[in-house]
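Take a look at the structure set out below.
Shown here is a partial selection of chains from the complex, left in place.
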């Protein structure tokens, strides 16, 4: 059965593309939030009407986005959450907590310098990776049992 | 994956058709209650036998309809509930509460004059719209990330 993977978090680098391209030969379907920053910020007022207050402007948008993101997480077998170098990224951590409470298989992807700050998130994960290519290798192993070529060396 | 949308509530205007026609290019499947008012009222006695008491006449019908409506809500990703200008529409509010307790993404559609009376229902929703076309725009955004042309203006 197709493995359903949700790619949550950072939207300012090409990590999603590196995973989806790397896994194109696997029986995986990917879902993700809307990654157009402007559309994501303004969708609420664009569809449902303008707001004077920034709080409600954001609120309407965040709720519309939640229709997509909650469904994406709830339907996923694996939730990958990426933390990048910039911004607060509290929505990424929120998604990780949401996925964890639903018992989803959680994979966290972040640079090593975030290790201490993310220790609670990592502790809820089944894998912690640094590079998108490792996520591809995880998906390949989970689906086929095949390990990467470099595995022989690493496992020695 | 196809987005499953249940269209609950008012049955005396063309709002369902406006949504289904507007979304015909999207990967959405729609479900709804039986919208033939007469059939909906009389289905119970028509199939299971007449009743002397109006209460039981209604009761048998309401239970038959519940086979369809509960399944529709339970299988939906998004539940849209429309409140119109007339009638008590308690079944619409009941459906909204039912959907909310199941954690469904709730979209409420009503004219502005009902705003105060529907505040508890709106507070449980992820979007509150006034026109069926806004629901189409929500579905399009949720599935594709695309905002309506008029969004540029609204988001300014």
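Should a chain be cited, it is by its letter among A and B, assigned in written order, with residues numbered from 1 in that chain.
The rule is simple: contacts are C-beta pairs under 8 Å (C-beta built on N, C-alpha and C of every residue); 3 or more make two chains touch, one makes a residue touch a chain.
Everything numeric in this text was worked out from a predicted model, so none of it was measured.
Visitor: Just want to confirm the stoichiometry: 2 copies shown, so how many copies does the whole thing hold?
Guide: 8
One rule holds for everything that comes next: only the chains that are shown with their structure count from here on.
Visitor: Write the angle of the rotation needed to overlay chain A on chain B, where the fit uses Cα atoms and the result is rounded to the nearest 5°.
Guide: Superposing the C-alpha atoms of chain A on chain B needs a rotation of 90 degrees.
Visitor: What whole-number Å value describes the gap between the mean CA coordinates of chain A and chain B?
Guide: A distance of 31 Å separates the two centres.
Visitor: Which of the residues in chain A come into contact with chain B in the complex?
Guide: 29, 34-36, 38-39, 42-50, 60, 63-64, 66-68, 70-71, 75
Visitor: Per the contact definition, I'd like the list of chain B residues that touch chain A in the complex.
Guide: 1, 3, 77-78, 105, 107, 125-129, 134, 137-138, 141-143, 145-148, 150-151, 154-155
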